[in-house]
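Accompanying notes for the structure given below.
Note that one protein chain is taken out, while the other chains of the complex remain in position.
Coming up: subunit A.
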Amino acid sequence: MENINFGIDLGTTNSGIGKFQAGKVNIYKNPVGFRDTLPSVIAYRNARILVGDKARELTSVQPENVFSSFKRKMGSEHTFHVPATQENKTAIDFSALVLKELINFVGDEKPSAAVITIPASFDTIQSNATKSAGYNAGLQEVLLLQEPIAACLAYANTQNISIDESKNWLVYDFGGGTFDVALVSINNRELKVIDHEGNNFLGGLDIDNLILEHLFCPVLEKELGTENLWKQMVSAEKGIYSKLFFELLYRAEEAKKELSIKESVFVELELDLASKFIEFEITRQQFNELIHPKVDETVKLTKRLLEKNNISNQQVERIILVGGTTYIPYVKEYLHQEFESTVDSSIDPTTAIIVGASYYAGTKNKQNLSTQVAEIKEDLPAKLQDVKLVYEVNSQDNEELLTGFVPNEFSGYYRVTRTDGGFDTGLISFHSKFNEFLKLVPKTSNFFNVKIFDKHQILVFEKENLSINHGIYNISGQPLPNDICLEVDDTLGTTYLERVFRKNDILPLSKKLYKTISKTILKNSGEKLIINIVEGKAETSPASNLCIGYLEINSEDLSANLLKGTDIEIDFDISESRDLTVNIYIGAINLEISQVFNASAKQVSITKLRLELEKSLTNIDYEIEEFSNNHQEDIADRLNDVRIEIIELLKALIDIEDDLVTDKIYNIDERKRKAFQVYDDLVRRKNVIAEIEEYQAYKMEIKEDLLLKPNPKIEHVFNNIIKNEAQFLNSNQTSIIKSKTKELQKISQEIYYQHDEAYVNLFYQYAYKDISEYSNESIAKKHILNGERAVKEVKYAELKAIISALYHLLKVKPRDYFEDKNGTLGLK
């Protein structure tokens, strides 16, 4: 038979829901705001019903329409008048709303039965009222559990404490607004609340107020030159200090939290009235003295409880802590000092009751539900058909209108939430049609869930992930015909294109890129930093694209040396008429350059052209040879044509060296691009595939090595490298894939050198070097002899030291294969 599994803490100030699953309790977070708990507050505003945080925040604006602490009226005749709707509601009605909201936290598998906790003080009528609230919220079965028992179960289950022996526990529950203490007897797995005490108006909020009144106000009075600041802030008449009150209350709460971890805190306050910041220290000692009377009050109530029941301190085996206020270390210390029992704070006191209720629910079978379900099924409202939702998919506005149409004179409620938890309309009643302006997070996609409920607030329609994009698409502008890219250095001495704007992005466009300098450019060294912006395809070679912005920063123009690794900030703006503006800022040498490139004036640099052509010759020779070896003569022949064209272009470049008048250079540039495009078509794809294969081979090798000899550190680095694999393997950029392969090779080497035997190999690499390569031949020979002995005697530590000594003796040190190469452009 199925278990109930769901546990609910229906609290006076906060509520929560959990589920027992596979031996553990999972606490559901509020999908709006993602907190573990929900304030038990209901508000009515602008025809909406709000539950939780947003309801509580309206307390000061329209207190007559906000309802909290209604649990205290549970089971009484008391009715609450709601001016906004002109209705009368009971504590059961409000509790049902809270419960429905909690049930909403649970994803698809909504609970049909649950354990709900009640205070130890609840009588039969109050208990039955709680059950009614559960049924009204749509639960078919409700089991009640006293809160102190739930807390004991939470502690016992999480810590596997035996509850077979007979003992007494105190459940000390100090929450945000109330204090309760209960004496629980445990005997042979039976838990029973013997007696309880409490104060309905003592909680964490009182402590925040104390901090504000006694620790903040005296300092502020001096600064502001005023007296009776506390009274002025809290007086019914709103004065200049009312605003300060909320800010101070927030700071007080923060200070309280921090003091639970640290011995002292600095509180910093912005005084708008005096336009300055003030800072002062509060020590835990001061804080403890301040809160002592409040904590002492709880201790007195606890002592009274024990006395009433003739229980001595020694008979209390354990005090378990519940409620957020018990986070304060002094509470724990003082309890320990006064009762000399174990004070157990091993689990989260704010969710302990939910955890306990869920453990209990995990042991209880659902009863006779099958027949009830059958009956209820007949009554279930039919899901709504033909609901029409009308909205714009793309928007430039901060809010976008959603209109919903439901046919057949439907009356009920709707609710729209944003899936990121930042927007919630609350429940709103409507007839046939509703309009709601949905708030959008700027420059991103926004997803909403739309729910429609019938008159009894039963879900009858749901549309998930309705998507509205904000500011991603500008509807009116022209699209870019090609990618706009920046040429950047890789770590292998070659360059590739980084896409700045994508083909079909809509003009105007702007973007900021942060790059680093890839080679040191000393002042007046003749070196230069090259910014080359091209239009074309990001996945092709830089030289096959059209240059639309070209800028050289010469070493002569630098105010100081530009060092490798310096940050450079580049802003790109493209106007609707396709003018490109580039702003360059190098903070380290305080260099700022702004340049506008007009689309009609082409940018061609002879130096760069020559460099590109020369560099390609070496590559093309290699490729021709390879294709010939693989008997692909047709491709080799076509590449040879490209080679001839490149040589001709180089010759042509020499001819026009001093030609500043004609447009021959543009002709050469055009021919160069065509030649590179042919080269790209013939070769690039093959190289990308080869590169991917090499990457995959290294990846598999490392995976196998890690499987045989797990190493968390290396595994972490490995996972980081392969994290965005799909992205870089599909980039079509050999440079990018190659640099990832290089990182994998580095790991592979690291794994190799984890085995001591690897050093034997390395030693012989040094031993077989020509002895003249060492600066001191006799010492080197001695090291080599010692090394050979160390190998024989398997003394690897000694061998490592010898290798290191030999390395230092080398006249020319071997190059580190993994070291990044200097860039050619100077930008990476």
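We adopt the following convention: a contact is a pair of C-beta atoms (placed from the backbone, for glycine too) under 8 Å apart; a residue touches a chain by one contact, two chains touch by 3 or more; residues count from 1.
As a working rule, contacts and distances are computed from a predicted model.
Not shown: a single chain whose UniProt protein name, out of "Cytochrome B oxidoreductase", "Carbohydrate ABC transporter permease", "Nucleotide exchange factor GrpE" or "glutamate synthase (NADPH)", is "Nucleotide exchange factor GrpE". Touch with the chain that is not drawn comes from one residue among A:Lys512, A:Arg685 or A:His808, which is A:Lys512.
From the set A:Pro83, A:Pro407, A:Gly587 or A:Pro814, the residue in touch with the chain omitted from the display is A:Gly587, counting the whole complex.
Between the chain not shown and the residues A:Val441, A:Ile458, A:Leu492 or A:Ile635, the one that touches is A:Val441. Touch with the chain that is not drawn comes from one residue among A:Phe280, A:Tyr391 or A:Phe423, which is A:Phe423.
Seen from subunit A, the chain kept out of the figure touches residues 32-34, 45-46, 48, 50, 53-54, 57-58, 60-62, 238, 242-243, 246-247, 249-250, 270, 272, 277, 417-426, 439, 441-442, 444, 512, 514, 569, 585, 587.
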